[in-house]
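All protein chains of the complex are present and in place, except for one that has been dropped.
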Amino acid sequence: MTDPLIGKSLMGQARSLANRQWFKGGLVAAAFLLSFVIPATGLLDQYVQLILMYIGINIILTVSLNLINGYMGEFSVGHAGFMAVGAYTASVISVRLFPVPWGPWLFPVAVAAGGLAAAVTGLLVAFPSFKTRGDYLAIVTLAFGMIVKSAIENIDALGGPRGFLGMERLTTLPWVFFWTALSILAIRNLVYSRFGRGILSIREDEIAAELSTVDTRRVKMIAFVVSSFFAGVAGALFAHLLQFINPRVFDIIKSTDILIMVYLGGIGSLGGSIIGAVVYTVLLELLRPLGVWRMVLMPLVLVLLMIYRPKGIMGLREFSWFVPGADLFASRRWHRKKGTVYGPP
Amino acid sequence: MSYLLQQVLNALQLGSIYALIALGYTMVYGILTMINFAHGDLFMVGAFLCFLSVVLLKLPFVPVLLVSMVGTALLGVTIERLAYKPLRQAPRVSAIITALGVGLFLENFTLALSPYPKHIPSFVPDMSWMLGDVSISLLQIVVIACSLVLMVLLDLMVRRTMIGMAMRAISWDKTTVPLMGVPVDLVISMTFAIGTSLGGVAGVLYGLAYPVIDPYMGIMVGWKAFISAVVGGIGNVRGAMIGGYVLGALEILVVAFLPSTYRDFVAFGLLLVLLVFRPHGILGKPTVQKV
Partner (left out) sequence: MALLEIDHLTHRFGGLLALSDFNLSLDGNELVGIIGPNGAGKTTVFNLISGVYRPTKGSISVEGRELVGLAPNRIAALGIARTFQNIRLFKDLSVLDNVRCANYGQAGYGALLALFRLGRCRREEAVIIDRSMELLTLFQLDGHAEEPSRNLPYGLQRRLEIARALATRPKLLLLDEPAAGMNPAEITRLMGLIEWVRKAFNVTIVLIEHQMQLVMNLCERLVVLDFGVTIAEGKPHEIRSDSRVLAAYLGEEQPA
């Protein structure tokens, strides 16, 4: 190491890095514990707990849509359709198949099933994405969302337009925390893997990506499957919170809500998605006294945001918290390993 | 047979409305390469202006049309100047999201002012004639005729006038055209004005044909008209007209022979199929990416 200053900061960074892994894990575990404590002790108001759960569900929705719209640069407008598939699948399973007392224990099975069902439909949407991009993919995904809604309306066993009910209040704060943390972790891992780089390269330049050995078809399939899986999970959680769902809940307005959260928080950024979801959910609640006028104000805020800060609150940046250790300062650490100098030639 | 002919009339009526709205989408896309997702809501505003003119101002047909056209045109141009112009250099996605935001704003603003659906009393004399077994009403004739006249005028304008040429030029090459002395901002504003006013007319005609209106009516109709524009080949004026009638026909066909809950389902499904096999639409040219 020829430059002692660099050495020091590197050592300092390395140490804080090691701390961070433990620190991160510890913090998450503590929060998870808290999610049990809060409902048990009534530490927070029931209402606040409800808001926290909605925030969690919205985070899952936003992070999963960001994978397609933000990281991959596509324009998917039917995310609520995947949510609907997950919600209905999970609800049918828990209401029709689960013996009543076992409900809370089998809940993760229902949620996972909802996610898987949504993932299968996600695969269907992936195929058109091979040939179409941009505006056309927007229509395809929009049509998909509409088709799901129409299909549900036509199936009497699912309650048709009147809706489906009978779900127990199986969604609890710990479960929401669990699934939210899982979705963030999984998508973060995907983004920093070769598939994530594939996703990014598709956004940057799809042809150059193909010619650099990236299997764009496979990458798109993976992206859509993962994205829709978690949307389905969010739907399942949502259904067992509301205890009643109907097709109108999952219409274009819901998809637009999710779009707003993605672009508000920042495309291509996990931290951004979390911020977007939190800000949007909280703001909507805070503005509730305004009644109908809050939905007049929100879009105005969005428009102003797009004009003055189009990349969203976080832009394409990411909190270093979310970046895996190996990726953070990758080049400097490599130089340290080799004992060579870091710096432009 | 007469049932079929009756449905053809219905299809022409619905198709006319879709075509008029589709034209607004396609004109804006052609000139700015931007999908104005608020357009469907501008159509809704047109319908509400129609309601106000008929119920409050008690105006006859032609003034109602004019009020709606001028009102929506003004609104369209205002939106363009305030919300879209600052984003001309921004990535496409920002403009799209802004458009969605503007649309939401319009929907909810109207909702705040008018929470319940409104009924527009008839403002065209209730007459009809029988041609064999098929009945044609004055209403249907007005809707179809109005639309066709406006579409012909628009086609002429785009192909034969200076401003039409300017519009087409800008859609081909945005950077060099200003260098030729074309007032780009003015042309863009005019494009918005014309496209939006056509949506306003569609709002009036819709109010005539299906007199119950609500603030969210623009969403579904808007998306269907947008799909019409894409089916015809987005950016192509004649394509938008054809696309509108294709979609109208499809929808009426479905409603005629299948349970009505399948209406949207089949329409969107078939369009999905079309897009997979011919994404550039009927009159569009496949864009070849130069590598």
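For clarity, chains are labelled A and B in written order, and residue numbers in each chain start from 1.
Definition applied: a contact is a pair of C-beta atoms (placed from the backbone, for glycine too) under 8 Å apart; a residue touches a chain by one contact, two chains touch by 3 or more.
Keep in mind it's a predicted model, so treat the numbers as computed, not measured.
Participant: Among A:V85, A:L190, A:I275 or A:M314, which residue is in contact with the omitted chain in the full complex?
Facilitator: The one listed residue touching the chain not shown is A:L190.
Participant: Using the document's definition of touch, tell me which of A:V214, A:V249 or A:L302 contacts the absent chain.
Facilitator: The one listed residue touching the chain not shown is A:V214.
Participant: Across the whole complex, list the residues on subunit A that are touched by the chain not included here.
Facilitator: 186, 189-190, 192-198, 200-201, 203-205, 207-217, 222, 226, 316, 324, 326, 329-331, 334-335, 340, 342-345
The rule is short, and it goes like this: only the chains that are shown with their structure count from here on.
Participant: Calculate how many whole Å lie between the centre of subunit A and the centre of subunit B, each centre taken as the average of the chain's C-alpha atoms.
Facilitator: 34
Participant: In the complex, go through subunit B and note every residue touching subunit A.
Facilitator: Against subunit A, subunit B makes touches at 35, 83, 86-87, 90-98, 100-105, 108-109, 111-112, 115, 219, 223, 226-227, 230, 234, 259, 261-262, 264-265, 268-269, 271-272, 275-276, 279, 289, 291.
Participant: Can you tell me which positions in subunit A touch subunit B when the two form their complex?
Facilitator: Result: residues 69, 75, 128, 131-132, 134-136, 138-140, 142-144, 146-147, 150-151, 153-154, 161, 207, 252-253, 256, 259-260, 263, 267, 292-293, 295-296, 298-300, 302-303, 306-307, 310 of subunit A touch subunit B.
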